Every structure is written in C-alpha cells, then in structure tokens.
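Okay, so here's the structure we're looking at.
Note that this complex is displayed minus one protein chain, with the remaining chains in position.
Presenting subunit A:
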Amino acid sequence: MVHYAFMIPLFPLLSFLLHLLFRKRVRSIAPILGCICTLVPLVLSVGVLIARFQGTTYTKEIEWLSLGKTAITMGVVITPLNAMMLVIVSLVSFLVHVYSKEYMKDSERLGTYYSYLGLFTFAMLGLVMSVNVVQLYIFWELVGVGSFLLIGFHYTSLAARAAAKKAFIMTRIGDVGLLIGIILLYWKTGSFSFAAIFQSVASGGISQEMITVTALLIFVGAIGKSGQLPLHTWLPDAMEGPTPVSALIHAATMVAAGVYLVAIMYPLFLASSVAMTTVAVIGGITAIFAASIGLVQDDLKRVLAYSTVSQLGYMMLALGSGGYDAGVFHLMTHAFFKALLFLAAGSVIHAVHTQNIREMGGLWNKLKFTGPLFVVGALSLSGFPLFAGFFSKDAIFAAVYHDGRYVLFFIALLTAFLTSLYMFRLVFLVFFGPAAEKIYRENSIILLAPMVVLGILAVVAGYIGSSWFGAPLQRFLHDGTTSLPLEAHGPVWLPYVAILISLAGIGVAYVRYGRRKDFHHENTSSSPVTMLLKNKYYVDEVYGVIFVKGAAFIGTIFVFVERYIIEGMVGTLASTVQWLAKCGSAFQNGQVQRYGAVAITGLALMLLLFIVLTGGYLQ
C-alpha cells in the first residue's frame, strides 16, 4: 500500500486540471468529480496509515535538481506523523468537497471553485509527504497560492479581494524566513533532507548559534502560516472566503501546517533552548491574546477564526514546552472539532443568511441537527470531559506544567477558561435566547452528513491519545525514532482543575448570556415572592459581570493592540515604502539630461567612495 503513496496527491491535482479545463462544461458533475478525486486519496491515506502502523518508515526519492554540487531530491516519505496528517487532510478535504456540493450549489463558478479546492488539497498533501525541506517549501508556497485563490473566491466583494491579498503577502513574509532558514541549514549541514539535517544537529556538525538562528527563521515561517502573533491578522480577515473553505484551510490544514513544520523539524528545535522558549512564549501569548479578542467579536466566523489562532497558539505552546505528543495530538483533535464548528457555522449561515450573532438566537429548535452538532464541537473545544478536546488539552497542560514555566501554565489555564466562555457565548447567543420570528429550515443531508462524521470524531478522536487506553497515538508517533521527548505526565489534580475551568467558563457564559430571556421576564414581573431568587440571581450577575466584563475589557485592549500597534507598524512600513515610491516616481521627471546626470554622478560617487575607502591618491 505504501508504494502507492505517491498517488495520493495526484488525484486532487487531476481534479484541479479537469475542473480547470472543463469548468464550463462539467458544471453539473463538478462536485461529484471533486468528491471522487478526494475520496480515492482518503482511502489510500487510510491504507498508508495502516501500512505504516504495521511497517516502518518508507522513503522513496528521485533526483530533481542539481545546482552545481547541490543535488535536491523529490519524493515521498511516510513517517507516523505524516501518515496521520495525510488522513486528517484527505478526510477533511473530502468532507468539505461533499459539503460544498450543497453549500455552493448556487455559485456560478462551481467548476472554478472545485478546481481551486483540488489545487489546494494537492499542495497540502504534497507538503505533508515531503521528503526534504525544499520540497516542503515548494508545496508550502503552493498551499499559499491555493489559499489566495479560495479566500478571494467571492471576488466581487472588495473585502474578499483585500483579504486574499493580505493573506498571501502576510504569510509570504513568514515564508521568507523559512526559505532563508532552510538555505542556511543547507550550508551548515550540507543537506536539505530531514534525516541528514537532524544527524548533523545531533553530531554537533552545526554550531549552537546557527541552530538557534535557523530554528527561529523556520519558526518565522510557522508564525506566518499558523497565524501566530504578530502575523496573525490575515486569518480573521480570511473569513471572507466561503465557509467550507474556512473549515478546510483555516481550521484543519493550512494553518496547521505551521505547527506541523515545527513538529517535523522538532529535533532542530530541541537542540536550542532559546528556540524552544520562543516557540512556547509566542504560542502562549497568541493563545490568550486571540482568545480574549474572540470574546468581543460579533461575527460568528470571526469568533471561530480567533479561536483557531488561539488554539494554534496552544499547539505551539505545547511544542515549545517539549510536549511533542501533546501538540500533535491537539493538532489532530482540533482539526476535527474546528472543521465541525466551521461547517456547523456554515450551516447556520446558510439557514439564516447573516453572520452577525446579535441577529441570531433561539435556533436550537429550528436547526435540530446543526444545533447539537455545534454544541458537540463547542464542548470538545472547551475541553469538556470525555470529548476529544479534553484529552488533548489535558496533555498540553501536563506538558506545560512539566516544563516548569508556570506563568505559561497559568496563561494556558486562563485561556482554557476564556475558550469555553467565548464558545458558549456563541452557543447561547446563536441557539438559545429570544428567537427571531422567521422560520428556518434545517439544511439537507448533504450538509449534515460531513458534520456528523466530524461530530463523531470530535468525540472519539480523543481516546486514541488517552492514557486510559495506553496512549496508542503516542506510541505510534514514537515508532522508529528515539529523538523525541517522551510524554510528560502532569500531577493527578490537573484533569480536575481542567474540568473545573472548562465548566466555569460554560457556567459564566450561561449566567451572562444563557438567561437573557429570563432576565427580561424577571424584570417585568417584580413579584416579592421572587425577591430571594432575584437576589441570588443578582449575585450571579455580579460574578458574571466581573468575569465577563473583565475578560471582555482585556479583549478590547487587545483589539486595540492589534488594530493600532501591530497593524499600525505594518501600516507605517507600507506608507514609508509608498512615500519612497512616490519620491522615486517624481524624480523620474522625463528629462533625459537628468538621467545622464544620475549616471555620471553615480559613477563619480563610486570612484570617490573607492578613493576615500582605500586611501588612493589622496594620501
């Protein structure tokens, strides 16, 4: 089975080409073609995963480029980590293809849409299977191109165009770090292949400073792709893309690529404590920063976007704290429950035709399937006991605690509280409370089926990484390698604290947002019998206000930080360049004598500089 692994990305590529070539003619069968071209890779991926489970790491490569003495290969490698990623990517991609059949059915450019999806899936699968860093980089950039096209799919909207461009250029800033990092690594270790690089790192063939520099440069790439601070602003804007695209790109695949990058380069990061600390700190700050902003957003998808940023921060925090298993585990569970949440959000939006949660409410009874599925996702994300997110988050807490950076540990716990708070704020505002008068119909089975699959996974996926069952995922990830740190076990009280925090967040959300209707009722009926109850409620309300307002206040501050400091710096840089461009254009005045004068002056300056620097005739 493993020998057919190279075919996995070819089917989505075929899908891309076919849809591109015949996008006018095959409109009616476009979704089916797309689904088939992602179902085959899914089957193959599962086969490859099983084969890897039974066998060993498989590598196949051919020489691709020789630049002087530099020979670069292309190929396929199947390690436990990327076998797992293959299944995640192809599964989510397949489900999104199915979901899109219904969701995008009114789109005029259905064929184009499916061709972009194919391109993206191809690039992402290719990235995951890369045998060396150059191949990874190439697919890494192609993923960016696919994402650019998909975000800007609704090109008639100005916001979508701006978001697509922003996403592309901002992630590109990160990519530049990655590119320089891999070329420097090449010069210091003499190879682009993962194994040779790690070998060189282990045997001391590369200096400590260089390890730190290259690890940090590679991390810059991860920051850009995974929307970490300060390059995160493109991700919330990218919500202008169609919702299934958000589920695919901005939940399960592309944004997780940054985390995946750190994970596959893990031996390099482990060799530098500076790099590890940087990863952990950036991850931790991003986690709490984005979570608090998520609390004050009113756009359903933007809340989920900030939540994604925050969860990716979690994964980085875990990786930076030596919790390789925890980070990868959370990457997997997050892919499922966040994709579920996005698809459920899409289903809500599809039904009510707005993204503003202030205009929603009481949908629980109207969307009989979407509602529970969304709640499953929310519970999983909030780390509610026995849901997938609970296990992976618990593993992260354990890793961070074990690592001994208690400030980061505290941040992680606080973020967990904020996470369940903002998620259940969404749940209560969207599905409960006063309902609009309109009648909404539940969406069709094609929209629901993918959500059901993800819903099941959002519950059960946690068990494969749970120590209750002997942690099969962790054992699998460590198969065939000894360089990875073993999983840390936290103190016994940790899961209980985690549960408590998760419930506290849900409880506060309930108090603050879940009883809006009751609140109105009680206000109107001022019967003395209910005084006691009312008082009690008042106490709750005070707590609610303190927690929620406090958190929201921090959130608002962070919104300002984001808007005025981070965006401001970017803006200043951009306007400086624009100003320079303006000066440059103005200098080009169309007078040929000026052009000649510039050349002669340039020559004179060079000569002068040379004489001044070397002494020359002035001596």
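The rule is short, and it goes like this: contacts are C-beta pairs under 8 Å (C-beta built on N, C-alpha and C of every residue); 3 or more make two chains touch, one makes a residue touch a chain; residues count from 1.
The rule we apply is simple: contacts and distances are computed from a predicted model.
**Student:** Match the chain absent from this complex view to the correct UniProt protein name in "Electron transfer flavoprotein subunit beta", "Cytochrome c biogenesis protein", "NADH-quinone oxidoreductase subunit N" or "Imidazole glycerol phosphate synthase subunit HisH".
**Tutor:** The correct option from "Electron transfer flavoprotein subunit beta", "Cytochrome c biogenesis protein", "NADH-quinone oxidoreductase subunit N" or "Imidazole glycerol phosphate synthase subunit HisH" is "NADH-quinone oxidoreductase subunit N", the UniProt name of the unshown chain.
**Student:** Can you work out which residue in A:I29, A:V407 or A:M606 touches the chain that's missing from view?
**Tutor:** Once the missing chain is taken into account, the touching residue is A:M606.
**Student:** Return the single residue from A:H3, A:K105, A:H489 or A:R594 that touches the missing chain.
**Tutor:** Result: among the candidates, A:R594 touches the missing chain.
**Student:** Can you work out which residue in A:L14, A:I32, A:V46 or A:I173 touches the chain that's missing from view?
**Tutor:** Reading the full complex, the residue touching the unseen chain is A:I173.
**Student:** Could you please point out the subunit A residues that touch the chain left off the display?
**Tutor:** Those residues of subunit A that touch the unshown chain are 20, 63-68, 70, 134, 137-139, 141-142, 145, 152, 155-156, 160-161, 164-165, 168-169, 172-173, 176, 179-180, 183-184, 186-187, 577-578, 580-582, 584-585, 588, 590, 592, 594-596, 598-603, 606-607, 609-610, 614, 616-617.
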